[in-house]
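One protein chain omitted, others in place.
Chain lettering (A and B) follows the sequence in which the chains are written, and residue indices restart at 1 in each chain.
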Amino acid sequence: MSHNPTLHLRDRAKIAVKDEQMRKAVEKAVDRLSGNRLKAEIEMPSWDEWREQGKRIRKHTVNHLDYYLGQLAESVRSKGGHIYFAQTAAEAREFIIGICKEKNAKLIAKSKSMVTEEIHLNPALEKENMSVIETDLAEYILQLAGETPSHIIVPAIHKNRYQIAELFSAVAGEKVEPDTPSLTAFARKTLREKFMAADIGITGCNFAIADTGAISLVTNEGNARIVTSLPKVLISVMGMERVLPTFEDLEAVLSLLPRHATGQKLTSYISVVNAPRAKDEGDGAEEFHLVIVDNGRSKLLADEEYRQALHCIRCGACFNVCPVYRQIGGHAYGSVYSGPIGAVITPFIQDDFDFWGELAYATTLCGACSAACAVKIPLHDLLINIRRTRVELGLTHPLEKIGFRMWRRIFKIPGRYKFAMKFGSIAQRPFMNDGYIQSGPPPLANWTNSRYFPAAANKTFREIWQER
Amino acid sequence: MKASIFITCICDGIYPRVGEAMVRVLEQQGVELDFPTGQTCCGQPALTSGYWDDAREIAKTLLDTFKDSPCVVTPAGSCLAAIKEFYPVLFEKDKYYYNLSKELIGKIHEFSEFLVEVLQVTKARERFPYPFPYRFPHRVTYHSSCHPRRFLGIDQHMYTLLKNVKDLDFVPLTHEEQCCGFGGTFSVKMPEISEAMVDAKVADILNTGADVVVGTDLSCLMNIDGRLRKQGSKVRVMHIAELLDEGMRM
Partner (left out) sequence: MKNKERAFLNHVAKVLGRDKPLLKPPKRDEVGPPAFWKEQKFEIDEPLEFFKRNLENLTGRVYIAKDSADARQQVNAWLEELKASRVIMWNHEELKKVVDIENQEIKVDYWTANGPKRKMIEAAEQADVGITWADYGIGYTGTLALFSSPIQGRSVSLLPTVHIAILKKENLVPTMSTVMRDIIERRGNNNVPAAIDFITGPSRTSDIEMDLSIGVHGPVKVWVIVLK
C-alpha cells in the first residue's frame, strides 16, 4: 500500500494475486472502462485519425518543450501569475510549503493530482501543521484510509462500500449507510464545509496552454471547479510535459482523453482556469502559482525512444487492457504510476533501474497497451528498451547473462544446436512421465508448480525430415 | 508452388508432430517443400530479455540460412512477429543484414496466412482441383495469440479457415484479447502472475464447452496445455496444422 515498498516485485505480486476481493473489483472496473472505450470507438468515426493527430501534437510539443515551457512562463507572468520551475521533488515541496507558510494557511483543499503524490506533498504540508483535505471522492476515501491510489482514473477501486461506510462513519461519529447515495451525500456535505473554509487550493493540471498561461482540469465531480473558484490562493502543480501549444490543440486532446478513459464524450467539467481572476470578479483565485516539476522527466526526454512516454495524456486505457494489471491491481506496482505507463516512467522518476526496473518484467509484452494508447505510444517496445537498458547497465543476474551467452554460442551453429537438442531430450528422461515433465527442479519448478512441461520429443523435426 | 520451412526451435525440439502435420497439409495442397538445414532459432528469448548483442548473432544465422529461399513458411506466429518487429531495428546499423531482414519479412508467411492468402485454399473450387478437404466434427474454440493477433493480423485467416472446415462447431472465446500469461521468461520469472493469467484463460476455455482449443502459436499452446493437463482436463490443445491434418483424414 505504500510507495516505499521493501518487498521485490515478485513478492508484492504474490500477495496481490491472493487478494480475491481486489482482483474482482479490478476486473469489474477495467472491463467496464475498456468496454466503454470500445463503444466510444464504434461511435466516433476516424478514431485512428484522431489518435494519429494526438500523437503528432504531443510529439511536437515534447520535442520543443524548451520553447513551450518558456512561452508558458511568459504567459503566466503577463497575467500577474507566478511560475516556479522545480528540478526535484524536494524543490517543488519547498516552493509550495513556502507559499502556504507565507499565507499562514491553516486548511488546504486539494483536487486530484498524481504529481503531488509523486512529490509526497501531503505529508510535508502536514509536518508544517497545515491541514490538507483531498476533495476528489476517491482520494478523500484513500486519505481517510491512509492508502495510495491503485488506478489513475478510479483510484479507490480496491475499496468496497462497506469499507468506505466504515471510514465515513468514523468521521461522522455516527453510522453512515453503505449505499452509494448515502455515501455520496455524506461526502458532499462534509467536503462542502471544507471548501468554504479553505485558505489555499492546490490542483494538478491536465494541460497547461502555453500561449495563454491557462491550465485545464478534466473532471466529473466538480471539486476541481470549487477548489479553483473559492480559495483566495491557487497553486497548480504540473509535470513539465503537461503542456499544449494552443486551445485548438486542447480541443483535439479533449476528444481523445475522456473517450479513452471512460468512454465519455466529455467529462462533466472541463475547467479552463486562466488565473488569477479578473478585477471585480466575485470568485476565482486572487493569486496564482504554477509549479512545473522535472523530477526525472528530463532523463526520459534525453532519449529519443523513451521521450515518447512523455506524450502520455493520462487516460488510463493501457491499465484497462493490461492482462497483468488485471491480476495484480495497482498497488503491487509499488509506484504512484502503475500499469504499463508506470512501468516505463517509474525507473526514471526514481532514478533507479535496479529495483524499479523490475517493473519491466511485470509484462508478457502482449502489446495490448500500445494498441489501446490514445496517442500511440509504443509502450511494449519501451518496456523491452528498459530490459535492454538493464542489460547494458549490468543489472541483470550474472547467471542469466552467462545463460544467454551460452545459448548464443550453441544456437549460432546448427551442429551445436542439434547436439544440445539431443542432449536435452536424453537428460530429461528421468523427469518424464507420460510425455510430460510434471515436476521439475528449480527454476523449472516455477513452471511445473502450476503446469506440466512438455517433454522434448524423441526425434526432432529435422531428424524426421532427414529420414524421409 | 515451392516453399522453405522455418520450423522454429520449439516446434523442432518439442512439437515435431506439428511440423509433420504442417508438411502433410501443405504437400496435399501441392506445395513442394525444402528444409534449409542451417536454421536454428529466431532469437526471440534474447530479444525480449534485452540481450540484443546475443540475439543479433542468432538472427544473422537465420538470415543467412534463408537468403536464397524464394518463399518461407513457418508454424509459429510469435517467431514471425519477432522477426517483423525486431530485425529491422536490430540491424539498423548494418546495411547488409538490414536488407536481408526486409527481404525475409517480405517473403515469409505464417502457416494459416500461407494457406489463406498465398495458396488461397478457401477459394479452392476455382483454383485447385481439390475442394477444401478438411472435416473436423468437434466443438472448437480459438485462442488468439497476442503477437500474431496484434502484429500480423492472423485472426482473419484463422476465422476463415475454421469457418470452412466441414462439421466444425465453432464457439468464440470470451476475453479472447487477454494474454494467456506465457510471455517467455515471464512464466518462470513471475510465475504467480503467470498462473493467475493462465487460470483466467483456462476458465474461459472450459466455459465454452469446447473439446478442442486451437491456435497458431506453440508457446501459448504449450502454456495452456500444461495447465489443462495439470488440472486433469480432457480438452485437447491443437495447432491449426494438427487440426487440418486430422481433418484431412476424416
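Brief remarks on what is shown
In this section, a residue touches a chain if its C-beta (ideal position, glycine included) is under 8 Å from a C-beta of that chain, and two chains touch if they have at least 3 such contacts.
Please read these numbers as outputs of a predicted model, since none were measured by experiment.
Shown chains touched by the undisplayed chain in the intact complex: A.
The residue touching the chain not shown here, chosen from A:87, A:143, A:169 or A:389, is A:87. When you scan A:266, A:393 or A:445 for touch with the missing chain, the hit is A:266. When you scan A:8, A:106, A:175 or A:188 for touch with the missing chain, the hit is A:188. Screening A:164, A:391 or A:437 against the full complex identifies A:164 as the residue touching the chain left out.
Across A:114, A:145, A:252 or A:395, the residue that sits in touch with the chain not pictured is A:252. Counting over the whole complex, chain A has residues 25, 28-29, 32, 46, 49-50, 52-53, 56-57, 60, 63-67, 69-70, 73, 83-85, 87, 91, 135-138, 141, 154-157, 160-161, 164, 180-181, 183-184, 187-188, 191-192, 195-196, 211-212, 214, 220-223, 225-226, 228-230, 240, 245-252, 254-255, 262, 264-284, 292, 294, 298-299, 301-302 touching the chain that is not drawn.
In this section, only the chains that are shown with their structure count from here on.
Note: centroid distance chain A to chain B, computed from Cα atoms, is 34 Å.
Residues 9-10, 13-14, 17, 23, 321, 323-324, 326-328, 361-368, 370-371, 384, 386-391, 396, 400-401, 404-405, 407-408, 411-414, 417, 421, 424-425, 436, 438, 443-444, 446-447, 449-457, 459-462, 464-465 of chain A are the ones touching chain B in the complex. Residues 7, 9, 11-17, 19-20, 23, 35, 37-41, 43, 45-52, 54-55, 57-58, 61, 146-147, 150-151, 177-179, 181-198, 200, 222-223, 225-227, 229-230 of chain B are the ones that touch chain A when the two sit in their complex.
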